Each structure stands twice: as C-alpha cells, then as structure tokens.
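The other protein chains are all here in position, but one chain of the complex has been omitted.
Here the chain labels run A, B and C in written order, and each chain numbers its own residues starting at 1.
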Amino acid sequence: MRRVAVIIGAGPGTGAAIAQRFSATHSILVLSRSLPGSLPKLNLDTPSDRLLAATSDGSNESLKKAFELLSAHWPNSTIDVGVYNTNFSFSPGPFLERTEDQLRTNLESGIVSAFNFSQHIIPHFLANEPNETTRARGTLIFTGATMALRGGAPFSTMAPAMFARRALTQSLAREFGPKGVHVVHAIIDGKIAPPKDSGREMPSEAIDSNDIAQNYLDLVNQRATAWTQELDIRPSDESW
Amino acid sequence: MRRVAVIIGAGPGTGAAIAQRFSATHSILVLSRSLPGSLPKLNLDTPSDRLLAATSDGSNESLKKAFELLSAHWPNSTIDVGVYNTNFSFSPGPFLERTEDQLRTNLESGIVSAFNFSQHIIPHFLANEPNETTRARGTLIFTGATMALRGGAPFSTMAPAMFARRALTQSLAREFGPKGVHVVHAIIDGKIAPPKDSGREMPSEAIDSNDIAQNYLDLVNQRATAWTQELDIRPSDESW
Amino acid sequence: MRRVAVIIGAGPGTGAAIAQRFSATHSILVLSRSLPGSLPKLNLDTPSDRLLAATSDGSNESLKKAFELLSAHWPNSTIDVGVYNTNFSFSPGPFLERTEDQLRTNLESGIVSAFNFSQHIIPHFLANEPNETTRARGTLIFTGATMALRGGAPFSTMAPAMFARRALTQSLAREFGPKGVHVVHAIIDGKIAPPKDSGREMPSEAIDSNDIAQNYLDLVNQRATAWTQELDIRPSDESW
Partner (left out) sequence: MRRVAVIIGAGPGTGAAIAQRFSATHSILVLSRSLPGSLPKLNLDTPSDRLLAATSDGSNESLKKAFELLSAHWPNSTIDVGVYNTNFSFSPGPFLERTEDQLRTNLESGIVSAFNFSQHIIPHFLANEPNETTRARGTLIFTGATMALRGGAPFSTMAPAMFARRALTQSLAREFGPKGVHVVHAIIDGKIAPPKDSGREMPSEAIDSNDIAQNYLDLVNQRATAWTQELDIRPSDESW
C-alpha cells in the first residue's frame, strides 16, 4: 500500500528537507505557489514515481484540485501525513507604519490556508485504518514559531497569525485525537540555516532543516498512547 | 478639557455598561454596525451633549469617518480611552462542518478590526499630554475570552481569532507602553448576564456587565508605574 | 464591625504601603520576622487602636500565635483580607555554585509559609457573611513575580519557589472561589522603588509601592461576579 505525505509550503529549505526525509517511507505530494515549476530547486532525489508537485496558494479551490490530482495519480493510496509549513510574510516594524494588507496577507498563510488544508486532508485520515504500529490514522504537523507564544513589539502583523495557527492546532487535536488523528504544533525557535548548496554560510547557531525533518518523522512515529501535541525546537545556543 | 472614550462593539450588554460607567468622567463615542439607529436600546442616561454614536463595521473607511465626526463634533477634546469590545460570531461545532466563511467572519471582528481601530486611536493618544494623575497618554482595552488562551474542540472558527487578538495586544503593549499608552487584554471567563431590563433571568453564576465596566475603569485609573497588561475576569462560582 | 486585614511580609516597602492603604477601611495586623520591633520603620500613620504587629516566620506555630493574638486583641472582628507578601531571598548565580540551602530557604518563604498562612486565614474567611457590596467572604492576595512564569538562567534557587506559589494560588482559587473566597496572584514585573524617605533615589522606571497597594485595594473591591485571579503589574517603560 502506497503511503502518501502531503507537504504544503515546500520551498528549498525546511519543506524540501521534510519531503526528502519522508520519502524513505512515503510518496510525496509537494505544494506551493511556485510549484510544480520550482521543483528542481527542491533538489529532491525522490524517485519520480513517488513524487508529485502541484500549485496551491492555500485556497479551497487549489487544494481541491491538488487532492483530486493526488487521487487520480495514486489511486488507492493511503494519505496519512500532512505537513503545514507555509511561511508568513516577514513584515516587522512600527505598528503605525504597518498596513491592514500586511496583516491580511499573514492571516491568509497563517490561519485561513491552514484551516483549508486541514479540511481537505483530515477526511482522508479518517478514512484510513489505524496504522498497525502507531495506531494513528494520520498525522498533521503544523510548523509554528516563537511568535505563536509571544507578541513582540515589531510583530503586530505577524504574531496574530501565528497565535491563530496555534489555536487551530489545539482545536483539531482535541476534536480528532480521540478519532485517531495526531495533530502537532511545532514551535521552531531560531533561525533556520540556508540550504547547504545555497552558497550562504550556515551560522553555528542556526537550525539545520534536516533536524527539523527528523523531529517531524519522530512525531509521525509516536505511538498513540504517547502523542505530543506541542513541542519547541531550538538550537542549543539560542537565547530564549 | 473634554475627555473622550471611544467604545466599539457597543451593544446593549457590556458595551452599554462600559459607556455608562465612563460617562461620569468622559464624553462617549459609541460605535457599532447598528448604531446610531440602535442607540435607544443602549439605555444610556448620558447627557446628549456628551454622547455621540456612529456606524462602524471596523473597516478603515468607517473608522476614518467616525473619528472625523468625533473631531468635528468635539474639537479640541482629549481622546484618551478606547475600548475594543466587538463580539465574535458564535459558531461552535464539528470542524468538518465549519466553513472558511465562518472563520473569516471571526477574523474580521477578532483581529482585523482590532488592528484598524488601534491604528486610528493610538495616534490620538500619542498626541496627548500625559494624564496628571496616571501619567498615561491613553488607555486601550480589548475584551478577550478564555478561548484566547485555549483552543477547545468546537471552537476552530473562533479560538484562532481570539488568540490573534491577544497577540495584537501584546505587540501594542510592548511598543507603546514606553510611549505612555496603556494596552490591556481582559480575559472574560464566563457568561455575561443579560441586561436587567431584557426580561431574561440573570443566572447566579453570570458576570454582571457593570462589574466588567468597573474593572475597566480601574484599569484606566492605574498609574503608569503599575500597569496591568492582562487579567482574567470571572464569576466566583465559575469552574475553570 | 471591625474589619481586619492581615499582611505578612510587612517591610518598609510594599508591605507598609499596603498596610497604609488598607488602613482607611481596615484594622491592620502586620507580620514579619522582625516585627513588632521594626514597627517604627514602617512609618505607618494608622491610629494605634487599629494597628497590631507580631512576629512570624511563616511557621504554623508562629501563625497560630499571631491569629490568637488577633482574636484576643480584636474579638468579634471580621478578618476579610490577607496579603502574602514575603520576599524570597535574592540569590541568583550559576547553578553549580548555588546550594541546596539557598533553594530550601526560598521554598520556605515561597511556598511553605504561603501554604501555612492560607490554612490559618481561610477558615476565618469562610466563617464570615458575604460582604454586602462585593459578596466576598474574604480576599487573599499573593505577591508574585515574573520568575513565577519563566525560569531564567540565574534563578534556579528562586524561580522554583515562585512557580510553586503560583500553583498554590490556582488550587486555592479553584477550591474556594465558589465558597466566596477571592484568591489572587499578582505578578509584579519590575523593580519596586525604595521608600521615599530611604534617601535612595527612585528610578523613573520603578514601581511605586503605593500603586501596588492601590491595585490590591481595587482587587479587594471587585464584586464577585467579576473577579481576577491573576494579573501582571508593570511600569509603563519596563521591557518585557
């Protein structure tokens, strides 16, 4: 049985690392605004018969198409992993110089698209038999950030969106945990290192995307008697 | 010098109680979607020369008009209190039966309008001299709810909006506190009793709107060496 | 009917300011290790027939004696306010240079004495009729600190004690709120200014003890439909 992981927000950094890590056990559908055109930039060595890319801006319409494509391409597969990894638009600054549009842009990727993505993937999870090892029907991981916990002064257009995302993960975990769906909010606290082939230097205190990916894999492998809903992920030398 | 308090989300319950309480010291501008038509329902005994009502749905355009009206009506006044009290639309239920529209409706009143309201009122605060007693240039109070702290299972369209509102208040408090603006997030935990003349019975364990209003007045009166950013407000017999 | 407020941890700073503020409505019992000898240092102008001082180190034995003294001195009075304001011993530093004794010292004042004080005063509260205005049978306020929420690197002997105190206040609020006892945890975030006659300069960004006292009085005056369990108190220009 083909297992499928769907990763939305699949850029060359964390998204690609997660796709790469899950491709050992899963076929992968990667989604972003720039895919499938930008697929070469992800540098994935996943065999082509286990990799699919489609465009999604997080709208219901685009997600509907993407899941239809998936079902047509890999019929009878088991979709049992979803990763919501879209970035907010980084727009810090003095509140009175921020705009409603900047806030709205971040609410789209922060919460509205996350809501839509969840509505599309959870029904697939619920249709699965529990995994023989973990007893999960599916795992849905949301990438969060420290600004999901603390609204810093310059982040008035960003923190609200990340707080909102966190709220959604709690509602989903409480509703769907007892139904076999594992919902996780991963608080990434620190800078993520640039991809190694980017030519940019990796600062010593940055998070390696591959290590985030390994953490996500560990979360998928948690057995259902001992699930984590929220965890922080932080470099050892980060001040917090 | 005329002091003005602007209250948005001024329905017959908490909003009216707050307006009533502040009218001892302030002229009042009340804003809501149904005002000024619904003004009689607020049952305020504020003298008419100290009361103004205008329509606002929280959009920038409507707020711009409302503040222009205020400035024209009460020129040279000191706007030094703002209360953001709009309700979310109560839409609990199973996640897969919720809609993107329900979420969006709550994001509008939960965070977008709060952002807009803050952008319109804070410049007025910053233009004030510090209050002689409190040393504040202005106080901005946001009504929050327990679901700003905890995303319960049925609240996937509501908790994200209230988490987001809380984030905004933290960003604003951190940026504008040192500039003399007091920003508060009040977590109302419990049912608010219906207005006494509503004909509905007041349950013993409900919050009296007048007591919320008194708390808000106490917050405005806090001196700037000892400000509260967040507090919970809860009936004594509420289970939490 | 004589109303009595009991303040433990009554030094020349916050404790004295609280005693002073409550003496408008209450007779005051102040307790500390150095009282009654150090009473002159508190600079209270409370009439002597409304002021009582006794020694307590927070032990059950000392508290038992103090409450017996109170009952003998002011029979038939209504004890309806308690303030737990003892300081921790300030002992920051590298963990491996801290000692078990430093930790134990802070656990005594941080939590064990707070537990004891609560066991002595709450039965008095429960024996009261509800206050006619607030409907409270008594109010118990604990002074907390930011390190009740966040364990900073140098605070390994202090943060555990303040976290523990916060936990106690939550348990007490949940058990005794429905019985008419108002339990508050006040998170003081910032330096408290030295008493004005101390000769030390008051930094602009420090908390004025009198403002803490006013906040505590506001909390006592909250009506039981709208009680606060936790609030932060912070100077406007504190960075947090």
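Note that in this section contacts are C-beta pairs under 8 Å (C-beta built on N, C-alpha and C of every residue); 3 or more make two chains touch, one makes a residue touch a chain.
On a predicted model such as this, the values are computed, not experimentally measured, just so you know.
In the full assembly, the chain not pictured is in contact with A, C, by the touch criterion defined above. In the complete complex, the hidden chain is touched by one of C:Ile18, C:Ile122 or C:Ile212, namely C:Ile122. Touching the missing chain, out of A:Asp101, A:Glu129 or A:Asp237, is residue A:Asp237. Contact with the chain not shown here comes from a single listed residue; of C:Leu39, C:Ala164 or C:Ala206, that residue is C:Ala164.
Within the entire complex, the positions of chain A that touch the omitted partner chain are 135-136, 174, 177-178, 180, 182, 193, 206-208, 211-212, 214-215, 218, 222-240. Where chain C meets the chain that is not shown, the touching residues are 60, 94-96, 100, 103-104, 107, 111-112, 115-116, 118-119, 122-123, 147, 150-157, 159-172, 174-176.
Throughout what follows, only the chains that are shown with their structure count from here on.
Taken pairwise by the contact criterion, the protein chains link up end to end in a single open path, with no chain closing the loop.
For the pair chain A and chain B, the distance between mean C-alpha positions equals 35 Å. If you average the CA atoms of chain B and of chain C, the two centres end up 31 Å from each other. For chain C, no residue reaches two or more other chains under the stated contact definition.
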